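Below you'll find the structure, written out as structure tokens, and then a few comments.
Every protein chain of the complex appears in place save one, which is left out.
Note that the chains are named A, B, C and D in the order they appear, and that numbering of residues resets to 1 at the start of each chain.
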Amino acid sequence: MIPLNHYLLLSAFLFSCGVLGVVVRRNAIVVFMSIELMLNAVNLSLIAFSQFLGDATGQMLVFFVMVVAAAEAAVGLAIIISLFRNKQTVNIDEINILKW
Amino acid sequence: MQNILTYTLFSPLVGILLLLFINKEKQSLIKYIGIATSFVTFGLSLAAYFGFDAANTQMQFVEQYPWIAGLDISYFVGVDGFSILLVVLTTFLTPIALIASWESITDRLKEYVAFMLMLEVGMLGVFLAVDLFLFYVFWEAMLIPMYFIIGIWGGKDRIYAAVKFFIYTMAGSLLMLIAILWLGYYASTIPGGYFTTNLQKLYAIAPGAPMGIQTWMFLAFTLSFAIKVPLFPLHTWLPDAHVQAPTAGSFILAGVLLKMGTYGLIRFCLPLFPLASFQFTPLLATLSVIGIVYGALVAMVQTDVKKLVAYSSVSHLGFVVLGIFSMTEEGIQGAMIQMINHGLSTGALFLLVGMIYDRRHTREISQFGGLAKVMPVFSSIFMIVTLSSIGLPGLNGFVGEFLILLGSFNSVFFGSYVYAAIAATGVIFSAVYMLWMVQRVFFGKITHDENRSLLDLTKREIALLIPVLLFIVWIGVYPSTFLQSSAASTKQVVTQMQNAKSGNVTPAIPMK
Amino acid sequence: MEFFSPSDLIGSSPILALSAFSLIALLANALVKNSAKTVFYISVVGILAAIGCAMYTFSMNATAFSDMLLVGGYASFFAVLFLVVALFSLCIAKPYLEREQYHFGEYYVLIMLSTIGMLMLGASADLITAFLGIEVMSVAFYVLAGYYRGKLSSNESALKYFLLGAFSTGFLLYGIALIYGTTGTTNLLRIVTMYPQAFGDPVHIIGWGLILIGFGFKVAAVPFHMWVPDVYEGAPTPVTAFMSTGGKAAAFSAFVIAFSVPMSMKDERLMLVVAVLAASSMLLGNWFGLSQLNLKRMLAYSSIAHAGYMLVGLASATSLGQQGITFYLVSYAFTNLGAFGIIAMLEKVNGANLSYEDYAGLAKRRPGLAALMAMFMFSLTGIPPFAGFVGKYYLFASAVHSNLTWLAIFGVMTSLFSTYYYLRVVVYMYFREATNTEEIILPKLTFATVIVCAVGILLFGIFPALIFDLMKSMF
Amino acid sequence: MYSLAPFIVLSPLLGFLINGFFGRKIKNETIVGSIGTLAVASSFIIALLIFIEMLGSPAEERKHIVTAFEWIAAGTFSANVAFQVDQLSILMTLIVTGVGSLIHLYSIGYMHGDAGFWRFFTYLNLFIFAMLNLVLADNYLLMFLGWEGVGLCSYLLIGFWYDRNFEKGTTGDAAKKAFIVNRIGDFGFLLAMFLIFNTFGSLTYETVFAQAAGFSVGDNVMFWITLLMFIGATGKSAQIPLYVWLPDAMAGPTPVSALIHAATMVTAGIYMVARSSILYALAPSTMEIVAIIGLLTAFFAGTIGLVQNDIKKVLAYSTVSQLGYMFLGVGVGAFSAGLFHVMTHAFFKALLFLGSGAVIHAMHDEQDIQKMGGLQKFMPWTFRTFAIGSFAIAGFPLLSGFFSKDEILWKAYTDGAPWMWLIAALAAGITAFYMFRLVSLTFLGKERFDLHHVHPHEAPQTMLIPLLVLAFFSIVGGYVGIPHVLGGHNYFEEFLEPVFAGANAKLMMPMHDSAALELGLMGTSVAIGLLGIYAGWKIFTQKMEIAENVAKRFSGLHKILWNKYFVDEAYDAVVVNPIKTTSEKFLWKIFDVKIIDNTLNFSAKFVEATSNIFRRIQTGVVQSYAIVFVAGILFVIGYLMVW
Partner (left out) sequence: MTFEQGVFYFLASVTVFSAVMMLLQRNPVNSALYLILNFFCLGGLYLTLNAQFIALVHILVYAGAIMVLFLFVIMLLNLGDDKRLVEHLGLRMYLGIAFSSGLLIELLYIFGFSSPMNISELSPASVEMGTVEYIGKVLFTKFLFPFEITSFLLLAAIIGAVLLAKKKLVQ
């Protein structure tokens, strides 16, 4: 048997990887991918919880998270495209006209 | 008579509403409406005054309507011996202020009149409220019109002065807000208690609070009031505000606004937190004594007449605070009468300075000299008001100062003659700075040619000053008219304080 | 097996009504020529219909769709608030967009969709509903922030909002997962019963902490506030107006419901964290607001500070605090909508006319407008008789009640900073001479909306019982 | 008749109001002057009637209190506007209104043609009103009203010619100085009142004195009360250290100097001490201080008078000196002697001042006696009356000054100490010397002015009549107090005896029955006086060079005297300037502006500046936002974890 903790630890690790990616990567798309990784890490936890508890709510939530991820992907990529059109870059360091 | 206070309080709003429908070009109509409104308010307040039973220490003409039921906040107004005179003073000075601005304010007149009337509502509300929340609402709301009056119609550095005035006052009152909340909360911690801001309920509860709580709440309230008074060393907003404000603004500021601080001390600090009051009496007495001397000394070396008068306010108000914290009947009665006096005398001084400023567009003492020759009436009136301000017996200032000094000399709470003795030197200094100024402005030869053609006071200006002079003499010769209004209330507070001193604190009583 | 019952439909009728109208609007947008105006009117009607539904359900006290939604009381109250805010923001937006030549029907549809998300937030009895509500609202907001496609600042604003928003969603979701894992449910009504059992579990409390972070981001609490100034500045002004009022109110409404669970248990651990967030929000918001030169950005910092005030109410964990937050949200919504409405009216193409200097002498050029703006500034400062004061009073009262006096003192002291920058607007409008003498043309619709807002803050300031009486059945 | 007492006070007030409100409209000087004069004269008449009635009643029925209304009442404190008519107050009233009427009459002539004619009479009437309040009050508070009131009028009248220069400054400077120095004294009076109220619970004479009888001699409280009161007295009556205002007060019109600065106001201090005699009797230490201060003042002011050249200044210093005598008298417990001198001094000093006024008038406002001389020819009546006054003040036997001064000298010897007598007698000699220096330089010898430009003339009738009346009283005024040793009866002392009975009971004077000693001392002092007269006359009419030689030889001393011991300068350097400088340079410009205001402004600026710096952590790069975000998470989770 694989204990619940192992899933949770794995999920925590993936989540942290995602956070690290968001914080250090300069490419907006990769940042976005890191966020997807975070969401998936949570999904793993949710499903683990759900199956260990024997309650379907967790799986339902995962289902909705996927929808959200899809929606965000569409919107996020659209935003990146529209930005790219005006600025010809997706480097986050250069996207800083709004500050202070 | 049932709702007389509400009518008094909100009657200026009617004027404001009327003004909304007037074209801003119709200047004289706007003036008449403003003045008429303020006279109506004055009349209504007089009705309250004459219906007031001075022997009764209870709040009179009370009206109470629930406002925010959840926190036991109500629209609760009433007058007692401490407030009735200040209410009448407010309504008395407002029309004068409006008339005084007859010619000097032409720009944005409609807004000006509206702000003055708004200010009147705020001031009256402060004196009439018997609910801490209501009090605070008016206390803060009144800042807005004054802020605009200084900021729009003020002098060169008006913005600095207006912002300083606003933020200074805010700083103090925000802490008071916390104290009000604490007090309400404290009421909810006693058996059967609940959150309340009803002053009458709190009078029964707060004195029973433990020392630690009283101390903090007292400090918060007192800080707020001390800024308003203004007590040394929190006074630096005052000279700026006074100098920059337009004449009527300074007039009202000195006449009424500063009284709100001292009124607050009597109304809230003493009866709510007697134990803390005892503890801090030496501190406050010291500060007020320093204020008396300090204000006078700094006034002495001013070169701007208005600034001089402003610093003299610091000195005079120091007397009032000293009187209040002497916690003797003489002292508090003196403080009450001194509040009125200061309102009349200093107010009149500001009016007079304004009149000369209108003619000469300067207030520098060095720009004048020998005015007695060209403006005899002005000079005579100025002289009388000056004498009132320096406390010449027979005029109003003396009655207040004397009673205050007498009270503080005999105060068991001070435990020392030193306070009164040093404060009494203020009597000397006030003569020094006022007479020196009078001498340089009115006596001597005319040194500036611009001054040769100055016109003496107009009939309107004289008419404006006559009522003030009348009261200056009246209070000086027969102060009983005014002393008796506050006598019973004073006695009650003093007795209460003495009981508290002897450890006879009213226990917190459960609320109904 | 029953999918749903009629009472579920009635209970969720505001959401349903708005959904239906948003679909109609979408269709109209596709089918009708010169559709934007039509879509506007359809949206208005839809919002009004939804308001009607919300009022109708106000007296109910139930849940709908297997305890997913709250019905009546709290939910209806907030529904009306969100809808009113949406309506006002539409009224502000229409003339603005017409002037900017960016008038598309999609705008209104997106506003309606985000409002659907808000309605869900205000009615969420389940963390899933709250999560989805946030997402619906946010996705629409991401798009709206980037609505000026051709403008770099708008793009940037959208990207920042989107990236950080999605980032925070991750944490919120993680929190929900942990709560779920330790209680076996996501339904708030059931979590309450499980709470004592899960109390000692560090995973559980961390779950709440992560939810706190997720909501903290949405309400713009320090240190999760960094997006706010940039996004508010970059987004089109009517969108900013809507985000800062509706968005914040919606996030708070769900925040309050969610946190009523640990707070009803007086969980001091969370109370303290919230208090620290509140304190830092008040400090930073007011402190940094001091040196802003752009009015929109200044209001963004002010928005952070106000989030701090409202968190004070949350930290107090009393019903007084909840009432305070609710009232504050109402007053803040009216005040900010009014202020942004004025900014929107005076703004010029390419984000010009947004600095203090541009407001110099406004009182002479447009006395009415200046007076309204001054009212909003005083209300934000918290000066009676405007509504902002009563809200603050309640919030700080709740803090004092919960032994958080230090927080209340901290709050009032930092609000002193804010006095300075709110007053600066007044100073420029009233005490300075105009540098610009161009004639100002005011769109009637926006102006009327601003007046209604002003009347609102005055009315609620003088008669707060109007709101508080409604709350009796809510808390 | 006693019930008419309020009218004594009211009448001048009425005059004040009429002239004050309508004086300017009434162009006619005669009417204005008459109103003013009549207002005071009618007071005099009422007072006289009361006095006559009083003489006709037994001693114990001579005190009456007439209450008008309650003035100030708060708590346990209460003070009425009430008038106490008794021997002491009626005496003072008579002097005030009597001399006052004469001076009013004189002023009609003297002020003729002045633009401020009506104003002058208004002020004079107000002065009389205040002075009457002072002397007739039945409590200290009302006395204080009069006390400050006379100070005010003094201020107004000294500064009457507000646009003229006076010495180094203006008349305004002199006026202000007078008021402020008076206020310093008033400060003492105020504190004394507080202490009295604190001790006795009242400020009413009757209550206070009745209770005071129960105190024992040497009581500490009494010392302080009386000392503080005496500070008040030094201010009003121009004693060391507060005498500095009186010489400057000569900036006012001469009748003012006569009325206020010679006859009435300056005696208020004596009156107060006499009124409070019982309190003083309980405080022997204060009495001693009073006597010594009086003595010193008498001597030093006299020495300054030696070298002055301004006719009014000489008289002024002589006034200070004479007031010193009076304090010496009351200080040694001879209250009635002090008051006796008050009365006689009022006559001859008023006479002298009015006479000098006539001279100044005649010389077209020239006051320097070095530029006069030989006026005897031009204004014989003035000269005669002036000479009478001078003889009287010099203590020439059988003139009024002789009796009163000798009474004081004798009491100083017996109740004080022999050395006191010696100094006082010496001072009397100095007085005689400088008075006759004055007479000689003014009226005798050669004219030292340009006869072509100045045409001295005799004063008009309205001015002469008062001179004559006063001259008459200067001669006979002393006969009411002829001492027993000269076979007299001293009616004066007897009349006042009941007032001082309480004090005398406490004082318990040793009895001296040595008539020989009294006569011997009297003879000595008369001799000193006569020597002074002779020297003054001889040197300054015939041997001018002696004076010059002495001045040259003792040039240092002369300089000190000429500059009045540099007291004014010392006050300026030690008190006035430091206060002014501290106030301006430190309190205002540094403490107020720099410390308080700058602290506040700096905090505001600091917050704004730091805001401006730290807001830059908002770098605009979204990842830095995320980092802050994560830092927040670390805090939240970390905190919740370690709880």
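Note that a residue touches a chain if its C-beta (ideal position, glycine included) is under 8 Å from a C-beta of that chain, and two chains touch if they have at least 3 such contacts.
Bear in mind that the values here come from a model prediction, so they are computed numbers and not experimental data.
Student: Considering the full assembly, with which of the depicted chains is the omitted chain in contact?
Tutor: Spelled out, the missing chain touches these shown chains: A, C, D.
Student: Of the residues C:A36, C:L188 or C:A235, which one touches the chain left out of the display?
Tutor: C:A36
Student: For a quick check of understanding: of C:S19, C:S398 or C:T449, which residue touches the chain that isn't displayed?
Tutor: Of the listed residues, the one touching the omitted chain is C:S19.
Student: Looking at D:N19, D:S318 or D:Q623, which residue reaches the missing chain?
Tutor: Answering carefully, the residue with contact to the hidden chain is D:Q623.
Student: Looking beyond the chains shown, say which of C:H103, C:K248, C:K296 or C:R366 touches the absent one.
Tutor: Residue touching the chain left out of view: C:H103.
Student: Under the stated touch rule, tell me which residues of chain A contact the chain that is not displayed.
Tutor: Counting over the whole complex, chain A touches the hidden chain at residues 1-10, 12-21, 23-27, 29-30, 32-34, 36-37, 40, 43-44, 47-56, 59-60, 62-64, 66-75, 77-82, 84, 89-91, 94.
Student: Considering the entire assembly, which residues of chain D contact the chain that has been omitted?
Tutor: Against the missing chain, chain D presents residues 621, 623-624, 626-627, 630-631, 633-634, 637-638, 641.
Student: Determine and list the chain C residues touching the chain excluded from the picture.
Tutor: Considering the whole complex, chain C reaches the absent chain at 1-4, 8, 12, 15, 19, 22, 26, 34, 36, 64-66, 68-69, 101, 103-104, 106, 109-110, 113-114, 116-117, 120, 128-129, 132, 135-136, 139-140, 142-143, 146-147, 149, 158, 178, 181-182, 184, 198, 201-204, 206.
Rule of thumb we're sticking to: only the chains that are shown with their structure count from here on.
Student: Decide which interface, A-D or C-D, involves more C-beta pairs in contact, and give its chain pair.
Tutor: Per the contact counts, C-D leads.
Student: At what distance in angstrom does the C-alpha mean of chain D lie from that of chain C?
Tutor: Between these chains, centre-to-centre, one finds 78 Å.
Student: Distance-wise, how many Å sit between the C-alpha centres of chain A and chain D, to the nearest whole number?
Tutor: About 97 Å separates the centre of chain A from that of chain D.
Student: Could you put a whole-Å number on the gap between the CA centroids of chain B and chain D?
Tutor: 38
Student: So which bits of chain A are touching at least two other chains?
Tutor: Answer for chain A, listing residues that touch two or more other chains: 19, 22, 31, 95-99.
Student: Which positions in chain C are in touch with at least two other chains?
Tutor: 159-160, 163, 167, 229-230, 420, in rising order.
Student: What residues of chain A sit close enough to touch chain C in their complex?
Tutor: Touch residues, chain A against chain C: 8, 15, 18-19, 22, 28, 31-32, 35, 38-39, 41-42, 45-46, 49-50, 53, 55, 57-58, 60-61, 64-65, 68, 71-72, 75-76, 78-80, 82-83, 85-87, 95-99.
Student: State the interface residues of chain C toward chain B in the complex, per the touch definition above.
Tutor: Of all residues in chain C, those touching chain B are 320, 323, 363-364, 367, 378, 383-385, 389-390, 393-394, 396-397, 400-401, 405, 408-409, 412-413, 415-416, 419-420, 423, 426-427, 430-432, 464-465, 468, 472.
Student: Once bound in the complex, which stretches of chain D touch chain C?
Tutor: Against chain C, the touching part of chain D is residues 604, 607-608, 610-612, 614-615, 618, 620, 622, 624-626, 628-629, 631-633, 635-637, 639-641, 643.
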